[in-house]
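A single protein chain has been omitted; all remaining protein chains appear in their positions.
Showing subunit A:
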Amino acid sequence: MMAENQTQKRIMLVDDSPFIHKALSKALVPAGYEICGTFRNGLQAVEAYGNLLPDLLIMDITMPVMDGVQAAREITARYPGAKIAMLSAMGDEDILAEAKEAGALGFMTKPFANDELLAAVSDYLTK
């Protein structure tokens, strides 16, 4: 759990699967993080990011309407300090390179173990 004097970090989730929203929330909320918004495609993320300004955005890649790489590109162009971590079932070398080029801080693959997720989130938030 988070120390009392530590500011609660706000995390925005973008994945087309409500199952993933639920799984991530079940891991992150008990660890002291606030889920400040959940969205189901990249376009929704681009539109909402400026209003929410989360400490970290966790985003899928393969989504309808706008994929996560394109959304990361648009968000980092408007908000260069944005912290974005990609979470995807696809993790080949080309996709990793695309995500990095789009401004993502890091990459996590599904399925995730909660302890690995929490370690990665903590790491991204301190970068």
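Keep in mind that, in the parts below, a residue touches a chain if its C-beta (ideal position, glycine included) is under 8 Å from a C-beta of that chain, and two chains touch if they have at least 3 such contacts; residues count from 1.
Rule of thumb we're sticking to: contacts and distances are computed from a predicted model.
Student: UniProt name of the unshown chain, from "Cytochrome c oxidase subunit 3", "Chemotaxis phosphatase CheX-like domain-containing protein", "YbjQ family protein" or "GMC family oxidoreductase"?
Tutor: "Chemotaxis phosphatase CheX-like domain-containing protein"
Student: Which listed residue (A:12, A:28 or A:63) would be found touching the missing chain in the intact complex?
Tutor: A:63
Student: Can you name the residues of subunit A that touch the chain not displayed here?
Tutor: 16-20, 22, 62-64, 88-95, 109-111, 113
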